[in-house]
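Mind looking over this structure? Questions follow.
Complex shown without one protein chain; remaining protein chains in place.
Every chain is named by a letter (A, B and C) in the order it is written, and numbering of its residues begins at 1.
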Amino acid sequence: MKAYAYVDRVGLDALQLVERPDPAAPGPREIVLKLRAAALNYRDLAIAAGTYHVGVCPPLVPLSDGAGEVVAAGSKVTRFRVGDLACPVYLPDWLDGPISPRVARRRLGGPSDGVLQEFMRLSEEEAVRAPHHLAPVEAACLPVTAVTAWRSLYEVGALAPGDSLVVQGAGGLSTAAIQFAAAGGAHVISLVRCGEHQARLRELGAHEVVVSADSADWTARILELSGGLGADAALNVAGGDTLTPMVRALRVGGSVHLAGYAAGTIAALDLFDAIRRAATLHVATAGSRHSFESLVRVMELHSLRPAIARSFDVSEIQEAFACLSKGGHVGKVVLTF
Amino acid sequence: MKAYAYVDRVGLDALQLVERPDPAAPGPREIVLKLRAAALNYRDLAIAAGTYHVGVCPPLVPLSDGAGEVVAAGSKVTRFRVGDLACPVYLPDWLDGPISPRVARRRLGGPSDGVLQEFMRLSEEEAVRAPHHLAPVEAACLPVTAVTAWRSLYEVGALAPGDSLVVQGAGGLSTAAIQFAAAGGAHVISLVRCGEHQARLRELGAHEVVVSADSADWTARILELSGGLGADAALNVAGGDTLTPMVRALRVGGSVHLAGYAAGTIAALDLFDAIRRAATLHVATAGSRHSFESLVRVMELHSLRPAIARSFDVSEIQEAFACLSKGGHVGKVVLTF
Amino acid sequence: MKAYAYVDRVGLDALQLVERPDPAAPGPREIVLKLRAAALNYRDLAIAAGTYHVGVCPPLVPLSDGAGEVVAAGSKVTRFRVGDLACPVYLPDWLDGPISPRVARRRLGGPSDGVLQEFMRLSEEEAVRAPHHLAPVEAACLPVTAVTAWRSLYEVGALAPGDSLVVQGAGGLSTAAIQFAAAGGAHVISLVRCGEHQARLRELGAHEVVVSADSADWTARILELSGGLGADAALNVAGGDTLTPMVRALRVGGSVHLAGYAAGTIAALDLFDAIRRAATLHVATAGSRHSFESLVRVMELHSLRPAIARSFDVSEIQEAFACLSKGGHVGKVVLTF
Partner (left out) sequence: MKAYAYVDRVGLDALQLVERPDPAAPGPREIVLKLRAAALNYRDLAIAAGTYHVGVCPPLVPLSDGAGEVVAAGSKVTRFRVGDLACPVYLPDWLDGPISPRVARRRLGGPSDGVLQEFMRLSEEEAVRAPHHLAPVEAACLPVTAVTAWRSLYEVGALAPGDSLVVQGAGGLSTAAIQFAAAGGAHVISLVRCGEHQARLRELGAHEVVVSADSADWTARILELSGGLGADAALNVAGGDTLTPMVRALRVGGSVHLAGYAAGTIAALDLFDAIRRAATLHVATAGSRHSFESLVRVMELHSLRPAIARSFDVSEIQEAFACLSKGGHVGKVVLTF
């Protein structure tokens, strides 16, 4: 079978199309997936750039987010049938409950092999059936991105109807958060750098769009939009110098979910501002298989479809990475196989 | 001014129209409400019947749920303006946080005087502005009924989008729960005794209606409708012998909110069933002013209007009580002044 | 190897000493335990009596609580070394997180084979190292009994130092709860039927002992001992008619953990009392492997040793069951092999 891999060293220019042995026949509780689509994350860029400095070493098949068809299933498999569309779980050992050292070790796309390969053989416990109404490219957006958004808002946090939520950015994680928060009845304030995608963001569920380029003081604008008291919660995907103004936009007792580092991997927190807001900061780390299954249920109930910014053929992987790196899009950058 | 009161003893047949002094001018932080509407609760029936045996003694102005117009406001009042529609808070000392002995003492409609009077003078802290889009009869449904439903689902519980919720009954509390759960993106299963109101219940937000009269085993039907595993949460308004079958309809780890006793004030819980379900039972007790304000925000964001079963003139109070007692309606029984 | 089993039918008089094949050599991630001790639970009595009506069928090796020595370990085992004292996990699939249908199925002692056998071969993931300072009979008290007490107080509940906790009974679960609550700095009120074991209960950590036989109104006595407002939490092991008076002994907003049914498997809850207390009832169901490991850490830090009521040789299994059934002891009834 074919796969893309960092063979000698990890780095975008070292990514190669390689030939690997076809998967063996599945064991009694295993399945074989034929991958149909994958999606890119900033994490993939950080790993490729060598800045995500945790035991990621070659050879490595990259990418964490993918979806494929079940083409073979062991005799005792109960969770899938041949023909099902399924997604490998990003943290395959995390079935349920809070994160723990035990479940945080194996991660698809680094340090474990990811989804940029023709087939994957895995335990049936390590995959989740995709929502019935989704195409493979849509399902490929779920395992890291949508699960992280879901878990942050509804499992780490407990976003309630009517709560005001600020969602920074317009990438895959941010658009998933907008959709889930809207499905849950929250008041969604989208915070973006430029104004070109407002209509799309509203279509996805944003009630308000604040354009930071238009607003010298976007903190003040958010306070105004959240009844003068500040937002109940916020999703921060940029880190760096954006954390403190976001904390200032919270109500007293509010919380921020930190789920990215687009503007800087060191987030600077002004403690006086944070004390005044009595803020809580939750650092996001994907979610369990149970989180994923909860999300599937929600997406089916509400007929939600992930926002796709641009789709590339897998052979255009370098262009896809360049597109993600450039930014400015709404939704996920995906690959079809 | 006029008021209805239990003068010598508490009992429906002892309820009298009485003359009371007009309220004094409000103090600096007080308001005067001219009541426009009230709504009935089973608690009012239990108090009148003498079965609600906690220090309720005459003279007493009954009813806990009401709404009125602010007709006077003290010089330092900041929460209201004359002309606002406002609701007295049922537990006036409960501003925020968990319930405590301190905040559970004063209760409108017994042991403290309730809303069945022409005017009420109260601290501005003891009232909440009604949702902008509601008429007085609609706002009158909120203080006990809707607040209890809201707090149970979203403050005591943390109902998430996609969660399955069973709501027993079709009265004011149950219809409010259906509306809030639907606004929050849950999968709502309405459980009623007879099938005549199905269309109305679906209109309010129920995805499924289970008619217990049609279904020897409604527990099995609910399990089927909630993916075979059982419901995540349930609202029980009947008590008595309905608790155990409702527990059986839960998923392992699910919870029941106990908010009524229409079928019996002693709820019988089969411990083997409860252990198998690892169930949690939350006994509901209204909510704080902060709960109420959260609910106002949600109702405005989602343009929710309480379901009103039947409206009576205040002079028809006995007919209204009879109507509530008879049951079989959808929504609240209300009074207009 | 030898084992005790219900061969043809489940029932104490049908328990037989049988010969079974010795365990195979452990797989790479498996261990073999040589059982050294076991402990009895009321659940074992209920299963034997046929009242615990969930898919428990012969042949069945009974008992859930046990401890043994690791006598063989596969080549890839990392959690144990030969010679370690270890306990099989009662719910072997429950590694962490909340209980779920998936993890609630396999249960040692019914429906799965339990610990009343000479050897057990199991995945290394399905056992927990015993606290270093405990003898086998002490470690055998932990898997169901102590884990249930621990999880109820500190994982389902969040007992804080200074909180008042009522612990009903003096059996294994109750004495474990007394010890853990005392280690956590709570104010522990022991509630027992007769007064003979007061000194022992205080030694285990009880600050107060209320003897219900001495006190027509033990509810009032508990209220008095908990500052007039009622207890923050209570552990109920009797069920039946004891639930309502226990709810009356709670503070407003307090909670009861339901962990037994010695006085009746139907718990009768007076809803008026429960509403007045705004009570929460948590039905206990053992705990995860992570709960167990947390408990090991606590027992080592505080040098806690389970209370043992009486120890029998395994050949005296019928006498041991009779002793448990008779009651009146403090701590666990255990068996040595």
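Criterion: a contact is a pair of C-beta atoms (placed from the backbone, for glycine too) under 8 Å apart; a residue touches a chain by one contact, two chains touch by 3 or more.
Everything numeric here is computed off the predicted structure, so don't read it as measured data.
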{"item": "Displayed partners of the chain not shown (whole complex)", "value": "A, B, C"}
{"item": "Residue touching the undisplayed chain, where the options are C:24, C:57, C:82 or C:160", "value": "C:160"}
{"item": "Residue in contact with the excluded chain [from A:85, A:139 or A:284]", "value": "A:284"}
{"item": "Interface with the unshown chain - residue positions in chain B", "value": "95-98, 100, 102-103, 288, 290"}
{"item": "Contact footprint on chain A, counting only the chain that is left out", "value": "51-54, 98-101, 104, 156, 229-230, 239, 243, 251-253, 258, 260-261, 265-272, 274-285"}
{"item": "Touching residues (missing chain, whole complex) on chain C", "value": "154-155, 158, 160-162, 180, 183-185, 187, 227, 294-295, 297-298, 301-302"}
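Assume only the chains that are shown with their structure count from here on.
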{"item": "Fraction-based call for chain B against chain A, same above half, different below", "value": "same"}
